[in-house]
Every structure is written in structure tokens, then in C-alpha cells.
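Of the protein chains in this complex, one is absent; all others appear in place.
We call the chains A and B, going by the order they appear; numbering starts again at 1 in every chain.
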Amino acid sequence: MVNEQGENRRDFLMLATGAVGAVGVAGAAWPFIKSMSPSADVLAQATTEVDISTLSEGQMITVPWQGKPVFILHRTQAQIDEAVKDDGQAMRDPEKDGDRIQKPEWLVVLALCTHLGCVPQPIGTGEYGGFLCPCHGTHYDTSGRIRKGPAPKNLPVPHYEFKDDSTLVIGKAIA
Amino acid sequence: MFKNIMAWVDERLPVSDLIKSQLTEYPAPKNLNYWWNFGSLALLVLVIQLATGIFLVMHYKPDAALAFDSVEHIMRDVNFGWLLRYMHANGASFFFIAVYIHILRGMYYGSYRKPREILWWFGIVIFFLLMGTAFMGYVLPWGQMSYWGAAVITNLMSAVPVVGEDLVIWVWGGFSVGDPTLNRFFSLHYLMPFLVTGMVVLHLWALHAVHSNNPDGIDLEKKDTIPFHPYYTVKDLYGVGVFLLIYCFFVFFAPNAFLEPDNYIEANPMQTPAHIVPEWYFLPFYAILRSIDFLGTFSKLAGVIAMIGSIAILFVLPFLDRSPARSFRYRPISKVLFWIFFVDCVILGWVGYNPSDAVVLGGIPIVYVGRAASAVYFGYFVLIWIITAFGIEKPKPQPKSL
Partner (left out) sequence: MTFNSLVKATALVLALATPQALLAGGAAAPLPTQDWEHKGMFGEFDNNQMKRGAQVTVEVCMGCHSVKYIKFDFLRQFGFTEQEVKDMAESQGQTKKSRMISSMSEEDAKDSFGVIPPDLSLMTKARKGYEDYTYAMLTGYLNEDESELINNAMEDDALSDSEIQSIAAKLHLNPDDPEKVKEVVTRIQNGENFNKYYPGNFFAMPQPLMADQVEYADGTKTDLHQLAKDTTAFLAWAAEPTLMERKSTGKGVLLYLILLTALLYAIKRRMWSKLH
């Protein structure tokens, strides 16, 4: 574009100012965008600490983690054996039991059916000795793997670690 | 490619014509000084307030039990929440700084005179709306000043004859300022900026219909004008840079300079702070309100009328001023009156800031100062009328063109 003085306005000064201005607009937008991300108090809830010392063999609890239910099952030897025995079976989402656990006696899975997000019923309600999702009849085994029904995937295993013998921490801390 | 798209759009919506007539070929006086920057600056602050406000609402809770905590949540937990809140809180002050300079510029250069009366009136309506918006916004953090400011100002409505008491209860939605009051103030604080925005559109429409006044206050010939773009877009942008520098200094390094410490104490209906003051931009009007205390039971109503009247009188200013010249550059007496008026507004602000029983200047009760300053305030408008309607002021010769 040429103005009435016949000078090219797209010179260095204009370009530099335009570039600096664009950077400023982008920079000014950032705090607004970022303000919608989870706030510090929400992030502080990224992890849930659970006392598992009171959980006897065969017992299961549901704990809330990041607003979602998590099953913590203290598996009996029979339940462990059943899960390992089926490792070779044909499955929709093949996974070895050993890859889904850290300690064989503790199963920790996100309790949201991978079909449409219902919460499955407790251990022992479904075939294969596992969990039955009541909404559309999905059966998960004692390792939380999909064995029968419409769900496409196994119950996901959240990040967790054993802080000590009696404390399980679910989730990763976000700084 | 771009040309084709524009041609397609222009056939359906004449965007190019609008840009041409209102921007690139819109004639602006070539002698506008930097006081003319404050219109665009006020618009800038309006945009800042709308943007920060919309994002603050995502975290704020309009509930008497939660409001104060939610503001601290914004300050501490929300990412850049402190920035949004400090921008918004200081934005209110800078809005009034810009608007006051804009109004005073209009008064000094006679921008309210024929044919710009309607433009001027829209401006006053915007000013009224801004005051309402700012007042309700100040209530939302639900600190001690929020609460007691709301209590004192809403109580003014009890001065209305006959229905006053019922009116106050209606405004509160209860027997005192409380949760229902906070809720409705929040609703209105969100609504009124959109009314302001609508009025700004009308204000600009009226401006572009009659075109800008100029420091000489004369009607300009074509040769005295330059296209708004790029000359005034770049000058306005430069002004934006300077303004943002000052504004950001306060936001980042003195964010509480305009705020009262008491507002960091949560509202307590059982205890009034020792010294209630409104925000600085209301102080002159607050002083006028309190100056009328000598009329017995009628004082309260008279004070309210005087306070509203002090702004409403701006509506008739175009008809009070009968001078053949618009700009005070060519009006020696008006110029002196203007500066007296300006200093008087500062004095009123200072009176409004001090407790009503203070004694100043070696023994004068401050309320006397307030009365005198209020008289001077209204006196300005009367004198402008007298000196112009009766030909007392002889304007200096004005140029025919620039």
C-alpha cells in the first residue's frame, strides 16, 4: 500500500511495530486463557491418599479421585490365580494381569465402564468373578479386563504408588 | 483473492464503504490536541473491564456467605486471577480518570455547544450508567466498605417522600443489605456494561453525524481536516501506549493504591468501620450530598437532590452557555471560571474524603468548606449563563480557519 506521500508504508518501522503489537495481543490473551485452567486448589486434589491397612483380603472400597470413583480391591489368592490363568485367553483388549498391577494382591482401577461411563457393581457381581456394569451388561474379570458385553476396553488403571505399607496414593501430584 | 472476498461481502454488506466513510476518509480536524485522546482511552478501559469482568465471573460467587472467599480464591488459586482482579479494580479508577478528563475537555473547548447537544447528552447518560455500574461492582467483594457503602447509598433512597422506606426495602430485597441485595447488584453489574456499550455506539453515531469539535471551537473547512485513519488511529494508539504504561504500573506495583484497606475485612453487619468513604471518583458528589445539613428533616432529601442535580445540571449546560464562541481559548472570563470549577472539584473531593466532623485550616469545620465549595460548583453554571447571556464576556477574535 502506498500513501499520498508516495511512500511505502510497509517499511521496517511499521512491520516492527506490527510484530511487537501482535506479540502483545497474544501475550495479553494468555492470562485470560490460562485463568480457565484448573486452579491451584483444584490441582491440589490431583492426588488422593488412601489408608489401605484396614482392608482385609477380598474386601473392596470405592474412593473418589479427581471426582471419579476408583475401586481398590484387596484380592484373594483365588482371585489372583483366576486373573493370571486367563492371561492367555482371547480378549477384546488383551493385557496380562501382571501389567495391570504393581502388587498382585492390590487391584486399583478407575471404576467407569469404558462403554458409556456407568459405575460397575462391586467384585463378584459379574461372570469371571469380577465386576458387572448394570447399564448394558458388561462383565469385567478380577483384573478389570473386559470379557463380555459391549465395552471396548479394559477398566483403566490410574497412576498410583504405595507410599508405605498402609498408604496408597492415587494420581500424580501436579506442581 | 482478498479483493474478491471483499467484493463478495461488499455486495451484501457495504463494509468497504463504512471503512471509507468512517475511517480512511472520515474528516477529522487537524489541530486536535492530546486532550482528544481520552475518548478512545475510555473505550479501551471499557473493553478491559468487559474482558476481565467476564473472566472474573467464571470464578466469583454472588452469595453473601461465599463472595469474600471467592475473591480471595481468585487472588490466590486461580491462574492469573490476581491479575484479572487487579486489572478490573484499577480499571474502574482509570475509567473515571479517562472519563473525567474527557468531560472536562468537552467543557473547556465547548464541545457541548450546538450542534453537539445530543452527543453531549448521550455522554452524560453514559456517565450516570458508569457510576451505577461502579457502585454495584464495589459491593461485590463483600468487604466492610462494600457492605457499608451499599448501606449508606441505598439508605439515601429513604429520602424520597412517602414511599422512601418501602423503596429501600424493595431495593434491598430484605430488611437490610444482605444476600438478596448482593445477588441483584451482581445481576445489574453484569447488565449495565452492555447498556453502556449500547450508549457508546449511540455516542459515536452522534459524533460521526456532527463531527469532532476542535481546540479553536470553530467550524472547519475541508482543507483544515485530515483523514481519521491513519493520522488519528496512530495518535490514539500512541496515547493507548502511554495510558497502559501508567495503568500497568498501578496494576503490578501499587494495585491497592485506589482501594481502602477496610475492604479486605469481610462484611460484618454488626460493626461499621470507623470512617466510611466512597471510592475516590464519587467523593466530590458525596461532599455535595453531605454539605446540605442545615435544612432540618428536609436535609436528607435536599442533599440527594443536590447530588443528583450536580450531574444532571450538565444536561442544560448547552443552553446556559450563550457565548458566540465555543472554545474557552477565546473566552477570558469563562477560562478563569473553568479553572476555579476544576480546583473546586478537587476541594470537594478532599471534603468528601474527610470525616464530616473534621476541623480544618485552623478551626473551620469542614462542612463549611463543603457548603462553600458546593455553592461554587453550582455557581459555575449560573455564572457561565450570566456572563454569556448578558454579553458581559467579550470573546477574543477567532480565526476563520486554521
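Everything below uses one rule, namely that a contact is a pair of C-beta atoms (placed from the backbone, for glycine too) under 8 Å apart; a residue touches a chain by one contact, two chains touch by 3 or more.
If you're wondering where the values come from, they're calculated on a predicted model, not measured in any experiment.
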| item | value |
| --- | --- |
| Selected residue (touches chain absent from view) among B:Leu41, B:Leu83 or B:Ala302 | B:Leu83 |
| Candidates B:Pro261, B:Pro324 or B:Gly391 - the one touching the absent chain | B:Pro261 |
| Residue of B:Trp170, B:Phe249 or B:Phe319 in touch with the missing chain, whole complex considered | B:Phe249 |
| In subunit B, positions touching the absent partner | 30, 72, 75-76, 82-83, 86, 226, 230-231, 234-235, 237-238, 240-242, 244-245, 248-249, 251-253, 255-256, 261-262, 264-265, 274, 350, 354-355, 357-363, 366 |
| Where the unshown chain meets subunit A, residue by residue | 5, 13-14, 16-17, 20-21, 23-24, 27, 44 |
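The rule is simple: only the chains that are shown with their structure count from here on.
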| item | value |
| --- | --- |
| Whole-Å gap separating subunit A and subunit B, where each centre is the average of the chain's CA atoms | 51 |
| Subunit B partner contacts - residues on subunit A that touch it in the complex | 3, 31-32, 34-37, 39-42 |
| Contacting residues of subunit B [partner subunit A, same complex] | 51, 55, 58-59, 73, 76-81, 83-84, 230 |
